[in-house]
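Heads up, one of the protein chains got dropped from this complex, but the rest are sitting where they should.
Going by the order they are written in, the chains are A, B, C, D and E; count residues from 1 in each one.
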Amino acid sequence: MKTCKRIEIVIETPLARRLATRLRELGAPGFTLIPEVRGAGDRGERRADELSGDSSNCLILIACDDQATVDRILDAVRPLLSSSGGVCLVSDALWLRH
Amino acid sequence: MKTCKRIEIVIETPLARRLATRLRELGAPGFTLIPEVRGAGDRGERRADELSGDSSNCLILIACDDQATVDRILDAVRPLLSSSGGVCLVSDALWLRH
Amino acid sequence: MKTCKRIEIVIETPLARRLATRLRELGAPGFTLIPEVRGAGDRGERRADELSGDSSNCLILIACDDQATVDRILDAVRPLLSSSGGVCLVSDALWLRH
Amino acid sequence: MSAFLGNLGSPPLLFFFLGVMAVVVRSDLEIPAQVAKALSLYLLFAIGFKGGVALSESTIDGSVLMTLLAAMALSAAIPVYTFFVMRKKLPTADAAAIAATYGSVSAVTFVTAAGYLDIQDIAWSGYLVAAMALMESPAIIVGILLYNHFGKQGNAASSLFSWKQLINESLFNGSVFLILGSMLIGWITGSDGMSQVEPLVKGLFLGLLCLFLLDMGIVAARRFRDSRHAATESAAGQPLKLMLVAALSMPLINAMIGLSVAWLLGLSEGDALLFVVLVASGSYIAVPAAMRLALPEANPGNYLTMSLAITFPFNLLIGIPVYHAMIRWLL
Amino acid sequence: MSAFLGNLGSPPLLFFFLGVMAVVVRSDLEIPAQVAKALSLYLLFAIGFKGGVALSESTIDGSVLMTLLAAMALSAAIPVYTFFVMRKKLPTADAAAIAATYGSVSAVTFVTAAGYLDIQDIAWSGYLVAAMALMESPAIIVGILLYNHFGKQGNAASSLFSWKQLINESLFNGSVFLILGSMLIGWITGSDGMSQVEPLVKGLFLGLLCLFLLDMGIVAARRFRDSRHAATESAAGQPLKLMLVAALSMPLINAMIGLSVAWLLGLSEGDALLFVVLVASGSYIAVPAAMRLALPEANPGNYLTMSLAITFPFNLLIGIPVYHAMIRWLL
Partner (left out) sequence: MSAFLGNLGSPPLLFFFLGVMAVVVRSDLEIPAQVAKALSLYLLFAIGFKGGVALSESTIDGSVLMTLLAAMALSAAIPVYTFFVMRKKLPTADAAAIAATYGSVSAVTFVTAAGYLDIQDIAWSGYLVAAMALMESPAIIVGILLYNHFGKQGNAASSLFSWKQLINESLFNGSVFLILGSMLIGWITGSDGMSQVEPLVKGLFLGLLCLFLLDMGIVAARRFRDSRHAATESAAGQPLKLMLVAALSMPLINAMIGLSVAWLLGLSEGDALLFVVLVASGSYIAVPAAMRLALPEANPGNYLTMSLAITFPFNLLIGIPVYHAMIRWLL
């Protein structure tokens, strides 16, 4: 078991797709994406019922054991949240090594 | 980054819908809902295959930085879990401010 | 509220189904399974678009308040991750008792 | 008897069996959840539209209104007697939920019976579709009233539950709304409308019913297996037996009641069968969803298993042809 | 006038109303998301294929090319005037997004108009399907150019946004790609191809359009309700009024422009209607998705609500028959 950061990002589907492709460039060791997630926040409800999928959210989960990479990811996420909304949480976890 | 509580609730779909509409009244700054989640617990399996959707669960995620609101949410969730089952976990996280 | 471990496993769908049925034997008090999750990691992308469903992941969430059970679950998960890939994170949480 | 075999030997029924077999042999066959939901919406849409068009071509007279009233009255009355019988063996909440379940109807049983009549070229009237839609809500409301009166007050979920909301939901429940709406549109647009949507509404009806019943077979068999496991684990075995007895006798008793009323109303062969099927069937979509909200302490392992895993297949496979034979014999 | 009533009284339109009503009475009726997506892909596939087959049976001459060019030119020109008008009342980003929205087209409005013509047995030409596909991208590109020129530079999402990518996306956007591809295949395989897929492409068309419009009614009504709430909460009420005025006058103005051009081009009755409908409609699928990426500071509560919740139903219910009456009167 190794300590790591568990980054969790909720963001609109069109942006999530782009973010996912960027994560690799930022050095993330991997990620998991839960599609078609609903929610509500400052910008009202997202019902995941629109045909373009543009009103659904995705939840992206990233386990990362390198603090520099964590910082790089957070720096990339911050402006996205300011302009388009969403949430990003960071917590501590243990990563089962195999 | 701001410290916050990360509340995670697994509950049946019909109740989750109601809970979601109540969360705002309880002062939650927002929430994210993952629909059609399966599971098993004390009350047996939920397969998310029934037509009414009443045997699927939802996972609701709430980031909340106000302890009073957290307590209010937990107080509202507790009786639901007693009567209808489900799980509620609370952990600490950092909320990326933008 | 009781302290517990929050185990989170991302693993391919065919293995996740089997793992879910094993969890009960290992003494897990319950679990929640989020199906059709996408991701990328050491073994490339999983797009959740294949017809057999074998290239999609599941996310399994287990709250467990008994350390012995946690260890048993992790011991069962470790060889799966080595041979088939995936991620397992463990963190601390409070379990709302009702 | 040939009608009986005729029903068992029709593709829709055989696909229901196939779904059951898939669970028995532990096949991983599965209809994706959203597609199964879409198939059920399709059936409601199609039967509603067909019913509406049929209605537009007939006259609505006093006997039609009488039938609709009788249907609603039965859906309110059946829960009452069911509740008092069930309460002798089960907790109040469970008794109320089972009562509501059997007062209400199973749309798919109705749809299958309509298909059964179509295959045999027996006419039926469009307004029975309206009867089906009208029978959902009274049962729910009576069930909850019974519980509120005889059960202990102050259930824990009450914070999420308001009478007003619940009545709204049972009246404008998705299935009820779609079927009534489609019927209205079928009635407004009549045969002109039908000619536009005929290939979907009529052409594909029996084929898609096959696929839907395949899914129903899977879901019903899984639930039956789960409840058998639960029964074995709890060492008792008693509840399953009780459930079996109740879930097999209730459709028969209610069918007798329905048959008498149909006879009093002077319904035709096809109409009488649909009426009896409505009375004899139990809900497994709208009512369970409402019960989870209003009576969360009632165990869906009881009421849902009974209606979905026992009564539904019973009506489908045995009930429909048996009720039909009785109607033939009576008329 | 009878055409007007004829449109309102056709099943597809009535199902749109039914969807709206479902939201009004707070029914939980809902088409599963993936099924709604599949229905929209079906409509694009069917209309594309039909258009292609029609194209293969006619000759492509100069007037066809003129029409296609005119369509593209309008889809680039309309955003320009729209932008400058909107900018007087709204932030630059919102004005640009609304401009792009109304330069582009609504495939479902087009498809409904085609169904409307089919029901009335009025011929239309396949190449108008191509016109529809060609009108998506220019509007997006012009909208972003306008914003980049008049708005403040350096939007925050720019890290995820590259011009090259965006142009690629607006050109090969899923809907545009499917419709052009199906048209090409219909054109290649002609009536032989049609005979193979006819039951799907033609037989089910109007029926599935009903189900799709039911979903559109639900989605549009929800969005309208949300924006009314937002308006009430923000105490102003002004934006909703502004949105209403703009979203009702733009289709009318653009329809006039389209009508003039159609008249200049000498289009037939059916073709003129489809042309006008294209110009008068606003996008709510491709453009909003592109705007979320390129102009994230524009509020979808404005542009999406306008096109989806106001202009779309307006065109569907009132626009199509009114434009048709005008064309009849003019020709």
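Please note the rule applied: contacts are C-beta pairs under 8 Å (C-beta built on N, C-alpha and C of every residue); 3 or more make two chains touch, one makes a residue touch a chain.
Not measured: the values here are computed from a predicted model.
Visitor: For the full complex, can you list every visible chain touched by the one that's not shown?
Guide: Listed by label, the shown chains it touches are C, D, E.
Visitor: Just one of D:Leu208, D:Leu252, D:Leu265 or D:Leu317 touches the chain that is missing; which is it?
Guide: D:Leu208
Visitor: With the missing chain put back, one of E:Val25, E:Ala73, E:Ala123 or E:Ile188 would touch it. Which one?
Guide: Of these options, the touching residue for the absent chain is E:Ile188.
Visitor: Name every residue on chain E in touch with the hidden partner chain.
Guide: Contacting residues on chain E, toward the hidden partner: 33-35, 37-38, 41-42, 45, 49, 168-169, 171-174, 177-178, 181-182, 184-185, 188-189, 193, 196-201, 203-204.
Visitor: Residue-wise, where is chain D in contact with the chain that is not depicted?
Guide: That gives, for chain D, the contact residues 9-11, 14-15, 18, 21-22, 25-35, 119, 199, 203-204, 206-208, 210-211.
Visitor: Mind listing the chain C residues that contact the chain we can't see here?
Guide: That gives, for chain C, the contact residues 12, 14-15, 18-19, 22, 36, 44-45, 47-56, 76, 79-80, 82-84.
By our rule, only the chains that are shown with their structure count from here on.
Visitor: Sort the other chains by how far their Cα centres are from that of chain C and give me the top one.
Guide: Between chain C and every other chain, the largest centroid distance is to E.
Visitor: If you average the Cα atoms of chain C and of chain D to get two centres, how far apart are those centres in Å?
Guide: Each chain's C-alpha centroid was found; their separation is 38 Å.
Visitor: Which parts of chain D, given as residue numbers and ranges, touch two or more other chains?
Guide: Touching at least two other chains: 33, 37.
Visitor: Scan chain B for residues touching two or more other chains and write them down.
Guide: 34, 36, 48, 79, 82, 91, in rising order.
Visitor: All pairs of touching chains, please: list them by chain label.
Guide: Touching chain pairs, listed by label, are A-B, A-C, A-E, B-C, B-D, D-E.
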